[in-house]
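For this view, one protein chain was removed and the others were kept in their places.
Up next is chain A:
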């Protein structure tokens, strides 16, 4: 008899859990539309900006039009390859909350692997975390976190990207800007985020932010357009914007990815709960029937014994 009660209890528990997961899934579904639109809407801007700055940077490398580039110390400080202390900073972008399947865990693992590889080649690695989940993971695994921001929302994303960009640029240029001593000087800046491929797939990505490199070799045959003012001034104006924009894109992807991952995870959790409830109910009924049969047998047995 106690067994029947236990099973009933378990069914109630699972039903309650299912209420939570399906509510979370519905909330995520509602947010997903907005986040997805924001991420998709932001892509044309980011891609175009990246292409333009990329082709400008590529033209620097090819030595085209050396005339206007030569005198200003050759290259913009954000383009220079540094070989100072070999330190690397990773901007690690995760969510503030869990319950989103492998969303945070996958990225944490990818970054941990990346850190190992860098360590093996003798480089010191520090982290700048965006999102509480990444911070708590790396605090436990004993990594050095120089700065932390909470995960961005669609509202404060632009401002946050500006802030993080300013911090990493300061670290990269040796803390000259603002003279911030807390931020150590680094040779390279990477950023890690979940790329929002579609609702079902988010790819953990670790990419280089600084020194700024064009993503793919833009190999279009068109001649370089007229630049006004010269290329160096233009790069000086555009490079900080491009760095910001890359972070913005990463934030947009991360937000959309988080909601999508949570929706998928909560959906399958609800499905699993339904399945479990079905199995438990079946088991419960069978047990109940068995108990009734057993009781009947006992009564009949007792009656037979009295007769005899």
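Heads up, the rule we're going with is that a residue touches a chain if its C-beta (ideal position, glycine included) is under 8 Å from a C-beta of that chain, and two chains touch if they have at least 3 such contacts; residues count from 1.
The rule is short, and it goes like this: contacts and distances are computed from a predicted model.
Participant: As a check of understanding, state which of "ATP synthase epsilon chain", "Chemotaxis protein CheA", "Branched-chain amino acid transport system substrate-binding protein" or "Outer membrane lipid asymmetry maintenance protein MlaD" is the UniProt name of the chain not shown.
Facilitator: Protein name of the absent chain (UniProt record): "ATP synthase epsilon chain".
Participant: Out of A:99, A:158, A:199 or A:280, point to the residue that touches the absent chain in the complete complex.
Facilitator: Missing-chain contact among the listed residues: A:158.
Participant: Any idea which of A:9, A:229 or A:302 touches the chain not displayed?
Facilitator: Selected residue, touching the omitted chain: A:229.
Participant: Using the touch rule from the top, list residues of chain A that touch the missing partner.
Facilitator: Interface residues of chain A facing the absent chain: 37-38, 41-42, 44-46, 48-49, 52, 56, 158, 166, 177-178, 222-223, 225-229, 234, 237-238, 241, 244-245, 248, 252.
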